[in-house]
Every structure is written in C-alpha cells, then in structure tokens.
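Notes to accompany the following structure.
This view holds just a subset of the chains, kept in their places.
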Amino acid sequence: MAPVLALERVSCTFLSREDPSEGYTAVRDTTLVVGEGEFVSVVGPTGCGKTTLLNVAAGLLKPSAGTVTVLGRSLDGINTHAGYMFQTEALMPWRNTVQNVVAGLEFRGVAREEALERGDAWLKRVGLSGFGKRYPHQLSGGMRKRVALAQMLILDPRILLMDEPFSALDVQTRQLMENELLELWSADRKSVVFITHDLEEAISLSDRVVVLSAGPASHPIGDYTIDLPRPRDVAEIRLTPHFIEIHTKIWRAMKEEVLKGYAQQQRQ
Amino acid sequence: MPNSKGNRARNGRLRLRAFQVLLLALLLVIWHVLTSPTLLPPIYFAEANQAAFFFGEPVEVFARLWRWFASGEIYEHLWVTLVETLLAFLIGTVSGVVIGLWLALSPTASAVLDPYIKAVNAMPRVILAPIFFVWFGLGIASKVALGVTLVFFIVFFNVYQGVREVSPVVLANARMLGASPRQLLRHVYVPSAMSWVFASLHNSVGLAFVGAVVGEYLGSAKGVGYLIHQAEGFFDMNTVVAGILLLTAFALLLDWAVGLAERRLMVWQPRSIETERT
Amino acid sequence: QGAIEKKEVHVAVGGKASLYYLPLTIAEQLGYFKDEGLSVTISDFSGGSQALRAVVGGSADVVSGAYEHTLNMQPKGQYLQCFVQQGRAPQIAIGIATAKAKDYKSPKDLKGLKVGVSAPGSSTHMILNHFISTGGLKPSDISVIGVGLGATAITALKSGQIDAVSNTDPVMTKLEQDGDVKIIADTRTLRGTEQVLGGPMPAGCLYAPVDFIRKNPGTVQGLTNAIVRADKWIHSASPQDVLRTVPESYLLSDKALYLFSFNKVKEAISPDGVISDAGARTALKVIPTFNPEVKAKEIKLELTYTNEFVKKANAKYK
C-alpha cells in the first residue's frame, strides 16, 4: 500500500498570545501513515491532540515541525484531496440544509439542478429528507452532524478526515451511519482517518487503530492492526470473540494511559 | 385558535403604531405650544417669538410643505436631492464593501493603507468642499462625492471588522469543501459580514442625505439644500424646517427599504427561540 | 458691440438672497440676461470666499462678490478683474449691544469686548478692524468671534455671548428692529462709509479672471449690460415693485424686514455700475492693514477693475 497521507515526526506547539515565550506543545514527534484504501481510527484521551493532528492533515494548521505528505507530494496549503468533518459545528448558518449539503458541488461548478438532486439523495441517505429547507439553528445537534456528514461525502473525496462524526447520534442511527460509511468506503477504497472515543466503533470500522498518549506532547503509543474479516456489519461484529479479544487488549493499554494523563493534569 | 393568535399579534402592532402616532402628535403639540408666541409665557427664551425664530411654527411649516407640492415647485429640487442621495448611498456602500473586503482580506495592503484611511476619515469634509467643487464641478457630482465620503467610511469600517469576525471553523470548512478565494468571498465572507453591512446601512441612509443637503448648502443652484440656504438668508426657519422634514420623510422611506432587504436576506439568523402558542 | 463668445455663463455667488446682490437677482428675475442673449446659471455658496474658489477652480466663470477679493488674490498670483459694480458701499454695520451702549462713546471703548464677525478674515472683520484702528486700538485689543451671517449671529448677541457685532443685512436690521443693538458704524450709507473708511469703497461686483474677460468681451459686455440695467431699475423702482420682483421665498419670513432693509441699503446700491477710482484707492488703503499679505506697493490696482464695459452699457441703457 503506497501511503496516501503521511504525517512524519510532526510536532505542534501553540503559542500563548500574552506570553509568546511560553507555548503548549500538544503533539510531539508523531508519525501517522495512512495507506491507499486504509481505514485508520485514532483514539486517545480527551485533549490529547487528535483534532490537532487532523487539522494538520487537512492543511489547516502548519505543524511546528515535521512533514506532511499527500499522495507523494509535500502538503502546502489546503489538502485538496481530503474531505474533513469537523468536531465542532461548521455548517454555514446562512444556508439551509440542502444548500449546505451541495455547497461543495456548487464550489466545483456542478449545475444547480444536478447538485440539488444529488443533495436530496444524500439528505435521504442520512435520514433527513424533508428537512432540506431548515436552517442549521432549526436542527437538532445530531441532525447537524448528519448534514455535515452528507456535506463531506457528497464530494466523494479520496481521503476522509472525520472527527468524532457519530458521537451525537443515538446508537441505532449511529450504526446505520457506520454501515453507510463502510459501504461507501469499500466501494472505492478511500483512505480514512477516523477519530472516535468509542473503542468498539473504532475496532469495528477500522483496519488499524492508533492509540495516542495523554497530552501534553502527545504521541502514538500503540498501533493495532484489526484483522477482522470484511465486509463487516458493525452491529454483528461486536459479538464475535476475536473482536472482544482485540477490544480487551487495546482497552487495557488505553486505560493505563488515561489514568496517567488524568493524574498528570491534576498535578499541574 | 390561530385566529386569536393572529389577532394578538395584530393588536400588538396596532398598539405600537398608535403609540408612535401619539408620540408624534405630542411632539407636534409641544412644538406648536412652545413656538406660538401667544399660547404660553416665554419659557426658555426672553422674547415670545424667539422660539419660532429657531424652530419655525408647525402650522406654517406644513403650509409651506403644502404650497411646495401644490405649486409643484418642489419637485425639481427634490428630484435633484434624491438623485444625489441615492447615488451617494449606492456608490458609498459599494465602494465601502469592496474596499472593506479587500483590506480585510489582504493584511499587507491593510497594514500599509490603514493610517491613510483613518487620516482621510478624520478630515473635515465641509472645509474640503471647495476641492470637491474643483474636481467635480458645481453640479450633482460634487454633492454625490461629499455624500460618498460620509457613507464610505461607515460601511468600510463595519465590513472590515465584519470580515474579521467570520467564524474560523466555518471558513475552514468552506475551504475544505473546495471554495476558491472568490467563492470564499461570495459564500462565506459576504454573508457572514452581512449583518455588519446592514448595521452600517441604517446609519448611512441618514448620512447620505446629510451629504447631499450639506453639499447643496455649501454651493449649488438647485436642490432642497439650496432652498434651505436661501431661506436661512432671511431667517425663514419655517422653510428650513419644512425642507428638513421633507428629507427626513424620504430618509425613513429609504431606511424602510433597507430594512426590507435586511429581513429578506437575514432569514437564516437564529432569533430568540420561537415556539407557537396555540 | 461684438458677438457673444460664451452663451452659457456660470455665476458663483455667496449668499444670493442677500440685498448685497440685489442687482444680480433683479437682472435674473427681469430676464435681463436673456435679453443680452445669455443663459446664466447662478450657483449659491455658503460664503463669498467659496464662490471665489469655484471660479478660481474653474467650475464657475464669474463671481458676484466683494471687490476687495480682487486685491486679496493678487499676491496669490490670481488676477481677477471687476467689470461692473452692484454696490458702492460695503453694507456692513457695527452695532453694540443695547446694554453696553451707554458706556460707549468712541471706538476705543470697544477695548476688551467680544465682537462677533461673520467669519474671521472676512469683510465684516476687516471693517471692524479698520473701525477700531480709528480709535487707536490694535486688533488684539478685542476678541473676535466668528458667528456667521445668519441666526447664529443674532442669538449670540441676544444671549449676551458677544458684546458687539459687525455684520451685514438682514442681521443688522433685524437686531436694530428688535432693539438689541445700537449702530456705531454703518457702511450701508454713503455718508457712513465716508466716515468709517475715509472714502467710498466698491462692494458687490461682478468680477472674473482677467483672462476670461480678455477672451470673452462680448459675454462680459452682456453681463455688464444686464447689471447696469438692474442698477438703474432699482433706483427708479418703488419698494412695491421690488417686492413684486424678487423671488417669493426671500419674503417668506418677514416682508417688513425685507422692505426695511431695502430702504436702508438702497442708497448703497450703485446707480450706474461704475467703479470709482477713489473707491479703489480706499480699498488699497484699507486692505493691506488687515491682510498683511497684500502689500500696497505690489498691487497692480489698474488690473483690479475696468470701467470699459460699464461705459458702453451706460451708453446703451440711459
């Protein structure tokens, strides 16, 4: 597998505006390589630097040190091969649901009618048909997340960067979305970086799970290949013994780390 | 019960209008009483008719307005002033938006030009009027120019700040969705700065009129400001006030149009949470 | 008489409604300009110096304004020439508030008072300075406040913020009528002008850049003809005629005031448009003491006025 996205020895230090000499190093010396068609999940304690890494991969944040390579080229500016689903709300409040979903198509110059048609189809896929005319503030939290998902997926990007995409959804809707995502992914083997706090979700979706240490100066402390057979049904696969085995293994590693991080933060 | 709900809303609006009309009537009465030499002993002024000397008398003012329209003599002047105002408003707004966007988005240009813009804004336009006359002649153009210098800065400063208040996440999202700089402008910066623009437009409407009238006042052969100037020469305050009232009415009209545009363009904004009471 | 070089003429005036420029208004109202084949646009400015600027800047052709500016402008390298006169006295009066009048005997009693002028540096200021100099005072002996030519001037005096005022009509007449001031110097009359300035002094004129006059003698002749006719008409007309002729808007606030002022200044309106040499010399004597930039020796007085057109006009309209 040729690497599609490679962060190598990346460090990110945030400056403090009041005191420029004092910075906060969120991520240090982190290497993350995603191959063609690989589905990589990143898990780690809250505040460890997952979003920061994703921002770097998207080209929105220049790392303080290290290199980012996309499809063999060093990344400069926005990563145009990637779609990014943000952790925070990023819908354009002045566009209604369907206009938000088709925004990317519009930017690419797709004809209005075709775009709207595809937008409607996508709204249906994320269970929101009938809500096309609502503005973001008229939607529930989970609905906004699904609009963001459709907004990203409609562009069919080569690389998917997803930051806790399903955490605001109920378990059932979540599984529907997960299956939707897996189907899409398997159709043309996209490369995915998927951030989640749900280890079960991570395992059931991924080829690989990367575990980050607690911040500051977070870095990967584990890299687990998930050799569960494909295609998978996210609901069923959780019950297989091999799944439970992997889960327990990663869980232990993480638990230690989190407790360490928590203690560290409390000591500060 | 949607009917009763509609009724309630309508009642509220009616009451509001009634209030406003009442207030207007009250103001007119106060004006009348204070300026009428015979109705009251002089309060503020030593002499009875001095108040009228400064504020005119409402009856006379309305008579004046009536005669202007009845004789048709006002149309020519009003037309000139309205054209000047509208042009100043449009040109000032458009240039304010364009230059505001430009400077907000290009930090170098903004850093270099910033002191110049502020310096120009601090220049007293009234004193510079002769230069406007040199550059733009004595016709409509010089008044438009004066109005533009008032409107431009109001819009400019707001657009400039409005663009810098764009949510970084929404911006990043649009960029990830593949928006070109032009598209970012059109689909992110402009809509996001829209409420800033409208805030400045409500202010500009008034100042566009001020620009036109003051320009005429300083030198012209036509327009409501010209009429006012003529009247001031002989202390004809009734005409002055009539002119000002006439223009104010048009300013409110233009503001209403701006408000209409605002309500249409800003439907997406979350207002306080809105449930229906049935 | 030559052909008209420029039919469309733009006249700039600062305060058109004022009696100072009555001949211009009369000429316009009675169609005298049209009779000469001219199409005249009159733009009104907030002050005489603004009107002058419009002409220097090229947006208007001819100024209707005070003669003295032709002198003021020479040091700036601007040669302007007056070609017909509207008024032969500055029509400025100085009044002292009634409350202070009993202590006033001669100009030197103005010492230490606050005196309002229309604008610092303007003709009202100049007349005032000249007037106090006859009492041996220096300009710094009084404090001068700019109060404009309108309502501000009246309030400032009535409310006691200034003790005396140097201004034109209708401000002075209004204050007089209301009994707020006692006039202590009056250049609205020929005699008063003689007393204050030691001679006649040209006031409202039509003047234009020398170049313009040289290039457009026919046009200038037309303008001159119209003004001379108006001058003559005013002196032969009854006050009622004048009231009927001036635009209605001039009379809106107070017909009596207008009439009263008119009767006062009628004498100061030039009967024939001729600029007297004595008047020009008075100006040359008075102005340099006020505006140090104007040095009497360097002024080419002969360039500042010409009676060439007025003579022809008087020949035409007896």
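Per-chain residue numbering starts at 1, and chain names A, B and C are given in the order in which the chains are listed.
In this section, a residue touches a chain if its C-beta (ideal position, glycine included) is under 8 Å from a C-beta of that chain, and two chains touch if they have at least 3 such contacts.
Predicted, not measured: the structure shown is a model, and the values here were computed from it.
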Total copies per chain kind in the whole complex, with one of each drawn here: A x2, B x2, C x1
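We take it that only the chains that are shown with their structure count from here on.
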Chain with minimal offset from the mean of all protein Cα atoms: B
Separation of chain A from chain C, taking each centre as the mean of its C-alpha atoms, in whole Å: 83
Centroid spacing, where centroids are CA-atom means, of chain A and chain B in whole angstrom: 49
CA centroid of chain B to CA centroid of chain C, Å: 38
Multi-partner residues of chain C (at least 2 other chains): none
Touching residues (chain side chain C, partner chain B) in the complex: 10, 12, 15-18, 41-46, 50-51, 53-54, 57-60, 149-151, 154-155, 158, 170, 174, 178, 247, 249-254, 257-258
For the chain B and chain C complex, residues of the former touching the latter: 46-47, 50, 53-54, 64, 129-131, 133-134, 137-138, 217-221, 226-227, 229-239
In the complex, chain A residues that touch chain B: 58, 60, 78-80, 82-84, 86, 88-96, 103-104, 106-108, 135, 137, 151-152, 155
